[in-house]
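A short write-up of the structure that comes next.
A single protein chain has been removed from this complex, and every other one stays in its place.
Entry: chain A
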Amino acid sequence: MQYHPQPAPGTARPWAFPAPERGALPNGLTVLRCHRPGQQVVAVEIFLDAPLDAEPEGLDGVATIMSRALNEGTDKHTAEEFAAELERCGATLDAHADHPGVRVSLEVPASRLAKALALVAEALRAPAFAESEIERLVRNRLDEIPHEQANPARRAAKQLSKELFPATARMSRPRQGTEETVERIDAAAVRAFFDAHIRPSTAIAVVVGDLTGIDLDALLADTLGDWSGDTAAPRPAPPITADDTGRVVIVDRPGAVQTQLLIGRIGADRHDSVWPAQVLGTYCLGGTLTSRLDRVLREEKGYTYGVRAFAQVLRSSAPDSASGATGAAMLAISGSVDTESTEPALKDLWTVLRTLAAEGLTDEERETAVQNLVGVAPLKFETAASVAGTLADQVEQHLPDDYQAQLYARLAETGTVEATAAVVNAFPGDRLVTILVGDAARIEEPVRALGIGEVSVVTG
């Protein structure tokens, strides 16, 4: 073939993260809307202010069962009818409970938005919470738990939460409850949780998609506008604390062919001015196949299919809220390595962290990271669902509606020194809790010899 020199880029066409229009319905529901031409599948995200730490003592999982029950019948439709009506619209509806609250996500072709939104409104206004359906959801949830326990990545995540957070904190325990707590949940408990926490005045709906020819105001008035409820006092958000004393916990899986790694602690959330630098630095450490970790662990040594470093906000509140800025993000490194390579992989991983702390990032690394993080934005936000998800995250984390748009500007301004400081602070080699789900008989002794912290073994 004839070789040609690498082409130079053309002129970039400007792109900006879409600015939503904010408004409110008479019932107090806040609405963010965003018209995205060409996106025929409309995404609706509804945030409900029902955080996990609002669950009554001993009833972990009630928020999850309530969320699932929103899909299981109303005053007008039985559970089977409700599912059938939604699917007749070509819609999908998911609801799940997490630390900040409950998120209800609807996706539906624009032509059937009115009908699907009417069903969602019905579920929020008058959920049936029939005893037999709740009983079924509870049994179903109990059946799911062994599947989660068996999955190495899920098992590791559960153990890390248990290690990091004080036993009294809701965050230390599984989001969807344990066998012991889920068993106690009944229709009355679900109803009580709903009555106490679900109301339009503390909810926010985000609607994104091609809204051409849709009278969204009229449509909202007829659907979510019909949902009523009282007002509520602002909810306190207790500070998140974690014990990140460097240590290793092995979750024993005799015979496992791989070791699942999850190495983490907590750190800054989006309200902290360090966030853009932390994003940049974390990307350089482990954001992709060519980041520092995979360059060694995957592309040089072949120990893994891939290791990633990331920051995931657990819960956030604004500095000017009643409790102040009490949020935090989980900072973690995750991946799996073949059993034999567990010790050498961890050794290399710590060498990467120490080298980073000693020598810092290079300008070139920083430049590539900025180009990628900023440059991929138009790709990342092509669909309505991705835009709606990010807008709802902002709302959930008490961030301004232009946060994401501003973030790109701030990333571009972040220098190499700031990014280095942020990632070194985020992942200090001596303040990381390491969870290893693997064959203790084969990995315990070599890992102990590494000196990355005290080693303990728990059963799988």
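As a working rule, a contact is a pair of C-beta atoms (placed from the backbone, for glycine too) under 8 Å apart; a residue touches a chain by one contact, two chains touch by 3 or more; residues count from 1.
Keep in mind that, in the parts below, contacts and distances are computed from a predicted model.
J.: I notice the complex is incomplete. Of the names "Transport permease protein", "M16 family metallopeptidase", "LigA protein" or "Tungsten formylmethanofuran dehydrogenase", which is the UniProt protein name for the chain that's not shown?
T.: In UniProt, the chain excluded from the picture bears the name "M16 family metallopeptidase".
J.: One chain isn't shown here. Among A:344, A:378, A:428 or A:446, which residue touches it?
T.: Checking the options A:344, A:378, A:428 or A:446, the one contacting the hidden chain is A:378.
J.: For the full complex, which residue in A:59, A:187, A:205 or A:256 touches the chain that was left out?
T.: Spelled out, the listed residue whose C-beta touches the missing chain is A:256.
J.: Which candidate, A:144, A:195, A:215 or A:413, sits in contact with the chain we can't see?
T.: Answering carefully, the residue with contact to the hidden chain is A:144.
J.: Touching the hidden chain in the complete assembly: which of A:290, A:351 or A:406 does that?
T.: The single option touching the absent chain is A:290.
J.: Could you please point out the chain A residues that touch the chain left off the display?
T.: Residues in contact with the chain left out: 1-4, 6-7, 9-15, 37-41, 71, 79-80, 83-84, 86-92, 107-109, 112, 136, 139-140, 142-144, 146-147, 149-152, 254-258, 260, 288-290, 295, 298-305, 336-338, 367-368, 371-372, 374-379, 382-383, 439, 460.
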